[in-house]
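The complex is shown incomplete by one protein chain, all other protein chains being positioned as in the whole.
Letters are used for the chains, namely A, B and C, taken in the order the chains are written, and counting of residues starts over at 1 for each.
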């Protein structure tokens, strides 16, 4: 059993880590940290954890944290892990669920996040934690930048094509739809039930900070400079992301070849399911699970490829993927603690 | 007061017509027709109309219908009005809310609707009832093809650009999000609450019958052959459509010019509101009203135009627009019966 | 045309008043007041009012407010109108939508609201604005205490029985279910979409401040001291209240007599609809309208009466009822501005 600590246990990603790790065969939830609720029992914040055996919330003390845990999950808002990680990473392993360490370019971080980037070579060192495309590096890393929710759904959908060089990496339009939990637990008018319910809207058109993250990874795998159009939308539901991605191929390919390409790319993957031709995956079909379901369409009228990709944003888009990364780092079975089937309906 | 008859009064478009016409200053809801519930009081089908004074449901008899009404609304499923309209149109005026008479090409109708097209020159005669772009013809028509919900939101969003020739009419990708009421009142697993709630999915990728309707009107106004990518999505809400449309311009134009173009195009329109630069309209902001709210974005990174357009699918996407068309046909104030503000929240 | 001013125009009751009054035949929305957003256009707060002609938000100045308006609506949180009303009521008419002036007993107000009660005889003067049971007094009042949302649904459901003396006024259990808009527009974890969606809970068991208001009016009409059990619940929807009330009769009465009693009690009422025997009214069936729909059940197994009563909490539970009161005060048709049918679906 390894000892893990969770920083930001009172947020949605933090509490999902607890849900997963409480049933993990090789992990003890050893310490919970919170800057806002130290000293409290977690069940005081989350009554759904009433009578569940969990450590109380402690204040954040990097040195103590590093001493007490074999692994620290940072489930914190942007800007925190850039400061905390340097004090942790020489002494324990770290998986950062925030966006602080995902971009290799400090300049891009500053531009899109409007915050100070991490220093000391951390951006270079952090391994991008998308296991399906980075498994080897993750296994030997001491610092993981856990991918964003939108990038996870987008990249798993596009990378098989990116890898082949078949698709024009400047043609992709990624229209994404997300449940409200992606906005976190902080209160604002933007997450007020009466404002969100019975409504759908786009937000941050052309300006969402996951844009450069998707471009960075598409460029890395394709070997060409990707330029994407990314538009997130807020949907009146709690969990789930659907990405609808539109792109053009350099040379024509028929639907069967496309399907075969995707099936081959993911045939060994435990968490990526390439759905049958003509499918329209629903976010409900991955609810509460670590699956990413993908359907590949080719429209012969327009000669465009349309990729549909769904995840549970709190699972494969955050905590589930973080556990998958942990499993790789510690040599556990990759699916340990992640074998839940989707909660349906 | 004109006498109007509604065929299909037990569907969602039919009952919305009743909601609007019950408060219309120049209209009497004179006759209601239904093939499934003749003889019943409408309040037996719709308890929310308890104690509202309305005629009972009658069987469909085209000759009698034509005699009894100055105008017939056909709020029927596809395939019905192609058969009914020929028996009505020489003797009364008709507004058809179905897709039967929208496509000028019988061959396209057959291909996309998989039904027999209307005969006898009806496709040629029917006037496409999008008042903002067809006001004169509507005013003198005896037969209106009321636009589809997705086409209404899409066309109001794209036609100002189509008209100028600035945009490439083969570049548009229209990613649309709709509430469930757009699927009508028939029961199926696809509208089962437990299957739709907490879920989002695309459907009919590359195959939705509103595709050729949008292309036809874009082509007509732009003078070039439009080819669009249209993807509808089902959202866990009852009413509302958001269209997110992505396109490329032939020559660069800055955001201010774009904004000015749209504001000018619609400055006289009572039901189209061009929102401020940078806006992200929510479907909730037009709920229950006949407004279409539009925001225009230009992404300088990608040099793409992104148009956001929201309507209430039952109102401007169906019954509200039908009433607007009726007002034009009979010389009433165009906003008569349609002055409701959005129900918020 | 009378000139009305609305204080608290940036809340949900305030903006619903604007929706209703914008189409009222005898009213001009003359002034809008807000302590938080003075100087702003209302459309800056509520984009759904974009391009609607409305006055800008002004600071609260009681003397000026009294001079400028024939009627002031106070759509403010508890505690405000107790202070504002004394400065207004000698010079203009006032309809207070808050709970400040509903309880005749200052002591009960203090106990349940934990705030200082209004002074100067205002509690005595204020007329309880439930038109179906207080029409004459409302017509001649200068100060109206507009009923709470839960009391409106509860009282319209119970008063016909209270009036007869048939029911034991200490037997009633009122189990109420409300949409989230009843909590207002302020942000808190309790209205966070991700916390409210897919969930139902009771709140303030035994402690909700509408309890003494319901008891006061039940006692007044029945002539005996009522003691009720009231439990509100939060439902994952925006608008609507359903009251399920359980009580015992003093002497047996059969279902037909009960039904007749209710039909007679409300036969002249424009906004109360007694539904057919055996009905189960849905909140959706009054959505956006000023109706209260009531069904009366008698369970022969238990000899209990069960009353089901539904309203739209923002309409008959707040703004709609306030407009109805205004109509009575100024001698307009009682239904003026309130003829909207429910928005369905």
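A few notes on this one:
In this section, a residue touches a chain if its C-beta (ideal position, glycine included) is under 8 Å from a C-beta of that chain, and two chains touch if they have at least 3 such contacts.
Here the structure is a predicted model, which is why all the values come from computation and not from measurement.
The absent chain, not drawn in this view, touches the displayed chains A, B, C throughout the complex.
Among the residues C:25, C:206 or C:331, only C:206 touches the chain that is left out of the figure.
Residue in contact with the omitted chain (choice from C:177, C:210, C:273 or C:316): C:177. Contact with the chain not shown here comes from a single listed residue; of A:85, A:238 or A:259, that residue is A:238. If you put the missing chain back, the residues of chain C touching it would be 173, 175, 177, 179, 194-195, 197-203, 205-206, 227-229, 231, 233, 235-240, 242, 244, 246, 280-285, 287, 297, 299-302, 304, 306, 308, 310, 345.
The chain not displayed touches chain A at residues 12, 15-16, 18-19, 22-23, 46-52, 181, 185, 197-198, 238-239, 273, 275-276, 279, 281-282, 284-288, 293, 339-345.
Mapped onto chain B, contacts with the missing chain fall at residues 12, 179-181, 183, 185, 187-189, 191-194, 196-198, 236-238.
Following the convention adopted for this analysis, only the chains that are shown with their structure count from here on.
Interface note: chain A and chain C, two copies of one sequence, contact each other through mostly matching residue numbers (shared numbers exceed half of all numbers used). One simple way to say how far apart two chains are is to compare their mean CA positions; for chain A and chain B this gives 39 Å. Each chain gets a centre from the mean of its Cα atoms; for chain B and chain C, those two points are 36 Å apart.
Spacing of chain A relative to chain C, judged by their CA centroids, is 46 angstrom.
Residue positions 179, 194, 197-198, 236-238 of chain A each touch two or more of the other chains.
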